[in-house]
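Here the complex is missing a single protein chain, while all its other protein chains stay put.
Note that the chains are named A, B and C in the order they appear, and that numbering of residues resets to 1 at the start of each chain.
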Amino acid sequence: MFNVIKRVFMAGLAGGLVLAAGCGKGREGVTMAGSTAFQPFAEKLADQYMTTHPGVSITVQGGGSSMGIKSCLSGAAQIGMADLVKLPAEADALKSIVAAQDGIAIVLNPANAVSALTMDQVRDIFAGKISNWKVVGGADHSISVISREAGSGTRSSFEQVLGGIKLSGDALIQDSNGTIRETVANDPNAIGYLSHGLVNDKIKPVTVDGYSCTEKEIMAGSYKLVRPIFLMAKQDASPACKDFLDYILSPEAQELIHKEGLIKAK
Amino acid sequence: MKLNGEKIAKYALMTVAFSALASLLLIAVFIFKEGLPFMLKVGVKDFLLASDWDPQAGKYGIYPMIIASLYVTFGAMLIGAPLGVAGAIFLNEFVPKQVMRVVKPTIELLAGIPSVVFGFLGVMVLAPFIRTHMGGPGLSVLAAAVILGIMVLPTVISISSDAIGAVPNSYREGALALGATRWQSVYMVTIKAARSGIIASIILAMGRALGETMAVIMVAGNTVKIPHSVTDPVRTLTANIALEMANATGMAREALFATGIVLFVVIMILNGIALSVIKTKVRKK
Amino acid sequence: MTTRKPIKISVRELRVFQGKEEGLRGVNLAIPANQILGIIGPAGAGKTTFLRALNRLNDLSPDTHVEGETLLDGQDIYHPSFDVVALRKRVGMLFALPVALPMSIFENVVYGPRLSGVRNRKRLDEIVERSLKAAFLWDEVKDRLPMSGLRLSGGQQQRLCLARVLAMEELEVILLDEPCSGLDPISTAKIEEALTILKAKYTIILVTNNTKQAARVADDTAFFLNGEMVEYGPTGKIFTVPDDKRTNDYVTGKFG
Partner (left out) sequence: MKISPKITQAVAVTLLGAATLLTVAVLVFIIIFVLGKGLPWVDWEFLFSAPKEMGRAGGIFPTLVGTVLLPLMAIAIALPLGVGTAVYLTEYTRETRFTRILRFGTDCLAGIPSILFGLFGFIFFVITLKMGWCLLSGGLTLAIMVLPTIIRTSEEAIRSVPNSYREVSFSLGATRWETVLKVVLPNALPGIVTGVMLGIGRSIGETAAVIFTAGSALRMPMSAFDSVRTMSVHFYILAREGISNEKAYATAAVLVISVLLVNLAAYSMMHRFIARRSR
């Protein structure tokens, strides 16, 4: 038994050394980190890019928007991703591009009779001024407001478009699009908001001021709840890194982004 | 030459023994470095005792989260500790060895299920149940306590049961020979002899409950408010850090590290209490 | 008893403190080589403490402190430069309860030689056979040496422990701490027989609760009481015409 443990140790150590020795040479590496909302799309783009550029290895990490900015500044990642409506001052030193746009859908449980809200109603519901579905034409039941966490790009964009509301103190907080969707899908009285690419048949998007959250209405400027997705890199980024950023803005990549559910940058 | 080797072994082990303490200090230094200046800037009292948390508006009060963390942790222990210790006793004392050999590994297996899976089960099964039968949004103190209570079971059971298993058989036989029933021998002899192991298991479990993050975020609702009933949603200290860290910048980020300091200190205090409990009990014996 | 043998162990004013209690209060004793010294006395007399002082096993218990002089072949075993590990290889010990280590019979016996660096399989085999024969256990276990020592009976285990001590090639002194207290008469007889043969080669110190055992096997006997050595002399004299009244009371069964 001891020998087994010893052997495992030795094997582990040896393996570690071999792995360590094997690193550092070979393909050119680019690391992306940040916004978890954009992470899946970045992975997809990286996969596509690498099929045509076998000499480059792109690694995609999550971590959140601020992590993206921080690790880009510190050099831990060459490209930072952020879904903030406006980049913070510390990102000024970085070169940034808008890679895509994302609509924010207001969603309800499919069992809810309400299917249209005005911008004012949305604002009052999330601020806690309207607390019963009856007021907006639904059943007589209290509203469960579900929001993203403070600092979330989606939330700050959402609040900014609504004119800087203060979120109701009773709101439940979830920290990802996926859980907002699950929570709304599970609770017949819930209302939440999320990236419009992630709307599925378990939840029901509502129209706001009569416009639905579709690419057409967003591009036309009639659906107002939209936020940009930024990619950042240092001014002296490597050629491979620059080339990849150029690729993301290419029509081919933008088409891919569009197909996956985001809205083209321009 | 041999004694030299012995000396090397001793000093090597002593160095190794510092690893835990050194890691702790390193972690403490990094967290305090990031959070302490903020805490002093805002004022320790305002930070700890104000109930308003809105980093965007410059309001940093974490009192409701301290309360929430305590409620959820104690709730979890209320569920996990009795169940776990009872299970450990039952499996060791009242069940054939073969059954124990199947059940204990099954329970330990649970320690390997990611907290996220527990959280998902909480969202899918437990929260709707609470919502329909007890009211409220379902995501609540109760849901968090139950999920955490279940999550700590493997820790409590496996360590307690190692401690109970290590009690020499002669102790039990001694009690039985004096005419005690099996339960009396367990109650009067085994539990006393295994006490330090049982308490250790509970302390470890408490640490895990207090520190659990992912599962709590998913089932507690994360509303910053002091709960008035077990069906109210709450946000714990850990949830606060994990929820907002990814996107926090500047002051808001420092506030989260300051939350980390509070968590750190609460754990120190809890440990201090637990340790002194053990010590006084040992002394009384 | 006329030929005086060379002194193997000499103890002067040996005091052992355990915490605040004084376990031994100044014992003086000169123990000749190649004979059996029996130590008798009631419980708490300091017999075991004395024994454990001779191979420095007392070192292991916290807050034990030793004063006085203990010489083995004229060398002070408590001197800082004295190698404790080497000491314990020269001075082996058999405990009251048989403690077979949870390993095979073979491994139990070669535990000491392996520590001394004996690797050669043939030599280990020889050591095992020699030691087990000397402990009168060979015939009973020779076919099942790979079996766990824990599966032997109590008497067999104690003889295994004796063999384990005898396997040490540096061995000069054997300390026995009530080795037969838990054994049946037949096992006891076998151990006693082994001891009487072994004294030709080793110096043996036997602590016993059983005065008859001391009378049977010991050449000299010492009587301990309350941490002091009351009387020491040839076994025949101690059991028939002791100088001290307390010794007389003890050996005739008036107390203890």
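By our rule, contacts are C-beta pairs under 8 Å (C-beta built on N, C-alpha and C of every residue); 3 or more make two chains touch, one makes a residue touch a chain.
The shown structure was predicted, so the numbers you read here are calculated from the model rather than taken from an experiment.
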item	value
In the full complex, displayed partners of the excluded chain	A, B, C
Candidates C:I7, C:L71, C:V99 or C:V118 - the one touching the absent chain	C:V99
Residue touching the undisplayed chain, where the options are B:L48, B:L70, B:L110 or B:L176	B:L110
Listed residues B:L153, B:V189, B:V230 or B:A255, member touching the removed chain	B:L153
Touch criterion as defined above, residue of A:T31, A:N109 or A:S144 at the omitted chain	A:T31
Where the unshown chain meets subunit A, residue by residue	1-2, 4-5, 8-9, 12-13, 16, 19-24, 26, 31, 33, 36-37, 39-41, 43-44, 47, 57, 59-63, 67, 71, 74-76, 175-179, 181-182, 198, 200
Positions on subunit B contacted by the hidden chain, ascending	2-3, 5-6, 9-10, 12-14, 16-21, 23-27, 30-31, 34, 82-84, 86-87, 89-91, 94-95, 101, 103, 105-118, 120-121, 125, 150, 153-155, 157-159, 162-163, 166, 180-184, 186-187, 197, 200, 203-204, 206-208, 210-214, 238, 241-242, 245, 257, 260, 263-264, 267-268, 270-272, 274-275
Residues belonging to subunit C that touch the chain removed from view	55, 57, 60, 62, 85-86, 88-89, 92-93, 95, 97, 99, 101-103, 111-112, 115-116, 146-148, 150-151, 161, 164-165, 168, 170
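Note that in this section only the chains that are shown with their structure count from here on.
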item	value
Central chain (distance from its CA mean to the mean of all protein CA atoms)	B
Remotest chain, subunit B as reference, centres from CA atoms	C
Subunit B and subunit C: spacing of chain centres that average the CA atoms, whole Å	51
Approximate Å spacing (C-alpha centroids) for the pair subunit A, subunit C	78
Sequence positions of subunit B contacting 2 or more other chains	none
Touching two or more other chains - residue numbers and ranges from subunit A	none
Residue numbers on subunit B that touch subunit A, as the complex places them	53-57, 123-124, 127-128, 131, 137-139, 217-218, 221-225, 233, 235, 242-250, 252-253
Touching residues (chain side subunit A, partner subunit B) in the complex	36, 63-67, 69, 84, 88, 90, 144, 149-153, 156, 166, 169-175, 179, 182-183, 186-187, 190
